[in-house]
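Heads up, one of the protein chains got dropped from this complex, but the rest are sitting where they should.
When the chains are written out, they are named A, B and C in that same order, and each has its own residue count from 1.
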């Protein structure tokens, strides 16, 4: 494999999405044989204490409190934008002008006009650009795309997507930035509905027309910390207006003749992050649900009579995009985290001078059970354990 | 947070489990505020080319081809053993004698005698030790443990566990080391049944007695590469004897009076890695399935009449052990990998000088849809997209 | 219980719905202690051979080939209308004028005007009337209604309903009456969408406004038998126009402020009869799916932190409406049919003079296994069976 060529990254922003992106830079080359390797050069944020902690925790080499300084640096090839939505345009355009490749969180901007100016800037400056519609990249979704492109589903008749959350249902949940139009552009629509419509464009095609309705169920909320934090609590003596939608529903027609239904809401109790879709085509159907992201359900109308039914496919095999880089089939993505937790306990035991579990005592006891099983099988009798 | 105290790790072995452990050292402090930080000092393996590649890919500082040299090094605090089962005892005892903390893959050893000598060694030398029963550390399993300890399930009546795989069902699958008793100790029993019985001990308690049967359905296989590789293909002109079990079933009684049923097999088609259990107690029941590892199903007999039923709990909230370190509720463990794949595509675009997708063009198109939705909702009419 | 008062029924029509209604009259008093008992007096249809066979198979006392004669009879208290949609109005109005109680299949009529004339007729004549929105009467749906009325879900935010079928996806499926607007009024909309909107009105409340789109994917079909048969095959040399919708999607607002999304289609491959809905309210959520009609999924946001999740409730207990009249909990509706099949086999054996299975030979063999289990448990050893 040898030493890889480095691409030097500067990240603007450091919260939820900053963590997700930082993790990706850290682990990319651990799993994948990418020709480049990311060097996590600098992270920036206005709150020095917070950005400094993020820098250390996430493994960045340095930090800045002014994003412009990041863009001005010569030792940066890529600008990664994970700030609130209203700042994307200014940062991206500046980064493009500075000749940096750009990756930004979605939605791209607050308005089409802003978005078009951003696109013009990257095109003018000849830099590479991506927008983080990450759900496209679940192995099951990539595999769905392949099935569609290979004609396995045939002409598409229906797309139906729900993106359901419930984290702001409590009327005391505070007026965070995600609930202010001037910062976030919209509510459920831009935050989660944007993912559904991007998946629709990815898998079905371009929209032809649509009709929609939006609703804000809780119109005033306590003014709290204007952070992106999802679990903050507000102060009910000081109320402010919610200026974005709590929920949006729309029906659409695609250019290829398919019908689409969409629903994005933060008021669907019990659905923490239910991002799901179903596609019905002339030859088959496909279903996916982020809460079981490794699975894809696929139906083929050409299957033998009597044996037609949705197949529950665990997309963890070599043939499933990206999956081969991870663990053996059936060891779903996320399996690796059980080891992190175990090592966490191990290191705590070493540091705190206590003996963590499971340990060699368990090893001995387990071995006694294993041996009893083998002895029982051999001697065909019950074996007692001491 | 500040600079952490380092614990210096040497790993013996580098394949499937080596990758899982390496990942844990890499990412532990990214997610968790552990007082220690692992320094990935050295990895060892007999095949120099392979271990060198593992060293680079997984991020170890150096490599060795003789595990004894790792143990002899003064700059190593922890020995992590991920070699085939028959080597665990010798390495662990040597590591203990050298005063190293030890973490080893399961099963601990090939025999109870070996296991007891290993335990004696770590106890004599006062080192910390762990055995990698990683499934204990899934947040849902940890939460199940808490519910049981809090008395929420009451007296336990039943434990039933299946660990079902299907990766060796093809008779042409070769005679890898996992199918030779002298290397692996046993087959399905030690490899996967060991996890089930450890979970039983963790959640239910110690065994009292058991009776078992084992079977080898395919008794001869082509002699292939004696590696741990799970997808190798053999040569049918040169057959060797399978000396371990393909499947084991047993029933047991626990010291607390519960009944247990166990089944571990590599011949359960369609079950890639189906590690699941159900517990029935006097006040409730618990179900878990590794293929949906973020979920826990919990039943309480004390729930209101008419509303009794298994609750499907997505263990991704602050209150669920380890889960708070990751993503917002409902964003299951594994969510972060979608970003790795996206960044993989981004860097390939930069390296290969092509424009990856989704990009700002998608951002603009998506923004047009978002704007159309808002306009439609406002004007209460269909909006066409160009 | 004693001899019940009879209510004398005349049925107009005899196909799919005729069978479902006939079964209900037959079995009502078997399960329920209804104060009345239906006497199945007469069934009518234009095709004498077919209606005669229906009369015999379904257990009606007589038949007619002219529905007017049924209505004219003095010995009829109830008229049950299961004919195609375009005939409902004429029959119902005549029946009302004749002073008969009326039950009719849905949709009530082809137009609002027709429907209003029907309503006026029953009201003028003081007869009882029902429309067969049978899904309201699934125990799980009745229980959902009760939970909502008891305030357990609180203010309702969302209703989403899909009614998905796939029986006409084959372009060679013929132009049956259900595909002609003059007979059926509409396609997926009136046939299945009507059920979804009725369930919405039952569980959420009245509509305020809506916007919709409809599509006919296959615009011409072979002209075949103009029956209601669902499996007929057409002749492709003689094509006719499909004049109803294959699919409809709409979004709505309810008077109580809830948002609704609806989709009814016959082009959703793999969904044979997927009639499902989800309701999200301020205190909880409810999900139901006809394909698992005995189950109800219920979520309460007031459940203890960490233990919040959808409960899968098998609505087969005394407390669930109608369920107590059937079998013990967990023996779902439909359980009884396994006995019909067994008795079918038994009677065929008697008639055909062969010995059906399972029989006393199986009884003996099973008993030997039972005895072996008991002996094994007692003697704690393996028992061989001969």
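Convention: a contact is a pair of C-beta atoms (placed from the backbone, for glycine too) under 8 Å apart; a residue touches a chain by one contact, two chains touch by 3 or more.
Since the model is a prediction, treat every value here as computed from it, not as a measurement.
For the chain left out of this panel, the touching residue among B:310, B:326, B:339 or B:360 is B:310. Residues of chain B that touch the chain left out of the display are 157-158, 160, 162, 164, 166, 169, 211-213, 215, 217, 247, 249-251, 253, 257, 259-261, 263, 265, 267-271, 278, 280-285, 299, 301, 308-310, 380-382. Residues of chain A in contact with the chain left out of this view: 143, 211, 298, 303, 305-314, 317, 319-320, 380, 382.
Basically, only the chains that are shown with their structure count from here on.
Inter-chain contacts peak for the pair A-B, counting C-beta pairs in contact. Put simply, the chain nearest the middle, going by average C-alpha positions, is A.
The distance from the centre of chain A to the centre of chain C, each centre being the mean of the chain's C-alpha atoms, comes to 41 Å.
Taking each chain's centre as the average of its CA atoms, chain B and chain C sit 47 Å apart. Contact with two or more other chains is made by residues 211-213, 250, 271, 380-382 of chain A.
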